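One structure, pasted below without further comment.
A single protein chain has been omitted; all remaining protein chains appear in their positions.
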């Protein structure tokens, strides 16, 4: 079975606003790399996925924030299969 | 001619709220004492009138303010014939 | 529509604001970017916590209006606000009724908010109004404001 066909090891990645337009996509399912020595793919971080997806600039800019399952999260938090990860460019509401 | 009949030497004094009720009157015309050596009655101050009218307490309390011709004024400002003088107890608007 | 008005009868703040909006739209065309309002209403109980029957507001006819106008002009100038609305009750005001409405428009939120706040404070401390609380049939003059 191809890894890419296993939904239990995938993370939904979403982009918004200027970042979405710069990259040309708004969401995609991304495989978590299997953890060394086991089938549990936990341990991948938003920062790793930013690089893996070739998001620009290569090092995440200070103004961009991360949300995991629609809650603000740290760049080095652990992602789990089924998570929804979003990269949020600088906010300007109100 | 009695001094009290000369409107050109009078000041209208007004009291408000608790002060009005404590004294039992809301306005009265008060004669300015003639200035020493002349007919011009200028020189009387709100503080002098407060005593002259036996307003209580004998020394004007800190919270009471003075208005002359409907503008805030100092306790030692000079009053002139025709002025409207008001003693304003502590303000509580809004 | 006078931007500053004493109200002898109950008034509805949202109606006053709607009327003010029409007045501003006629003068300015486009609506300002920032607008800050404050509505104060009479509390159900007085300073001594007894149920309040009514609040009575005495003022100094002529001076009170002029004083509010001058406080409003000063606050507007200090903060660079565009327009201001003040409605203030006089006479007997019932619990729950609006006693004061202050509204300010400006080009930015900071000036609108600060001007509205400052004008409200100055109305409370500088405009000749006196409050008497009527509770259990007894009137009691209030000699200060509730804490900020």
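For clarity, chains are labelled A, B and C in written order, and residue numbers in each chain start from 1.
FYI, a contact is a pair of C-beta atoms (placed from the backbone, for glycine too) under 8 Å apart; a residue touches a chain by one contact, two chains touch by 3 or more.
All values derive from a computational prediction rather than experimental measurement.
The hidden chain, counted over the whole complex, makes contact with A, C. Across A:33, A:53 or A:67, the single residue that touches the chain missing here is A:67. In the complete complex, the hidden chain is touched by one of C:4, C:17 or C:54, namely C:17. Taking the complete complex into account, residues 14, 16-18, 21, 63, 67, 70-71, 86, 88-94 of chain A touch the chain not shown. Panel shows chain C; residues 14, 17-18, 21, 30-44, 95-96, 107-110, 112-113, 116-117, 120, 146-148 of it touch the chain omitted from the view.
Basically, only the chains that are shown with their structure count from here on.
Chain centres here are Cα means. That of chain A falls 52 Å from that of chain C. Rounded to whole angstrom units, the spacing between the C-alpha centres of chain A and chain B is 78.
Separation between the centroids of chain B and chain C, computed from CA atoms only, is 29 Å.
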